[in-house]
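The other protein chains are all here in position, but one chain of the complex has been omitted.
What follows is subunit A.
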């Protein structure tokens, strides 16, 4: 596997992870406030449809974006009305929204465009263009870093950069602001928040508005990338994002790594129908090593700034070391040419892996995934 191939796979990973990341963050805000959001899929579809329709009619993807966000927020508010105001079952309301979106988009689309629920193809200027960051052409001549900058970091659409920015912003909002503290508290112990004189209902609605906006961005991204809406085009991404949310244990930075991992699995599956087991292990241990090295570096800086103690370095250090050992072992096995490892992994395995990983996490093998304590239960004020 040469350097350019890895870059292309990572480039594809970013494109595939963008809608997952935005949707996952949407779920994060909503579930952290105690509202289970299984309706992410429906919001994605509704946003993709309306943004596609408006972008086609007006010729501007930015107006499309506004419409997409509005559609998704409207769905969020319906969810809120059913599950916060009327204290209904959040799962049922979410599932209902998914069905509503699947049907409504096609019916309205057929009535507007007469193309069977599809919107007409968006012309190039009604889609998000790829942003070439400064100097990407000039720098592409620098070995190693140049092509990485040109292929991987530069040349994505605005929404990809917005999605990546949304991670630190979400972290900051949730963990460094008073609003974030209250939001998390509402998901853990709403009566305590209520006792403090803060409106649970209001906070939960705000969380749903944020979730709606993020989902709207994700839906618009889909419509722009596919140049229009096709029925059911979200193709289960809302559910994968939910799996990623569990995998990420309801934390923003983990959400980034979970969605990148899921995107990577899909990108590898797209690139190779059947990947050799050794290639697979090599690719993942190489990328894992690189990612862990970055984490380790960040932790070392934090130790230097004495925000964390030296003992906290042990975990990332051991992880980094063991992944490095796997990498060395793979190279050794390859050199020895052992027939035992000469089998290929079918693409279906790659498609199933996100779910397998989520189940493994849920089963408690790798740490524990504990959802916000009050999530799923409507808050009834005691009288």
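We adopt the following convention: a residue touches a chain if its C-beta (ideal position, glycine included) is under 8 Å from a C-beta of that chain, and two chains touch if they have at least 3 such contacts; residues count from 1.
Keep this in mind: contacts and distances are computed from a predicted model.
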Identity of the absent chain, which is to be given by its UniProt protein name, from "Ubiquinone biosynthesis protein UbiV", "NADH-quinone oxidoreductase subunit L", "Nucleoside-binding protein" or "Peptide/nickel transport system permease protein": "Nucleoside-binding protein"
Among A:12, A:58, A:191 or A:257, residue touching the chain not depicted: A:12
Residue among A:97, A:193 or A:222 that touches the chain left out of view: A:222
Identified contact with the non-displayed chain, of A:63, A:115, A:344 or A:362: A:115
Those residues of subunit A which, in the complete complex, touch the missing chain: 5, 8, 12, 15-16, 19, 102, 106-108, 110-111, 115-118, 121, 222, 225-228, 230-233, 235-236, 266-267, 270-271, 273, 347-348, 351
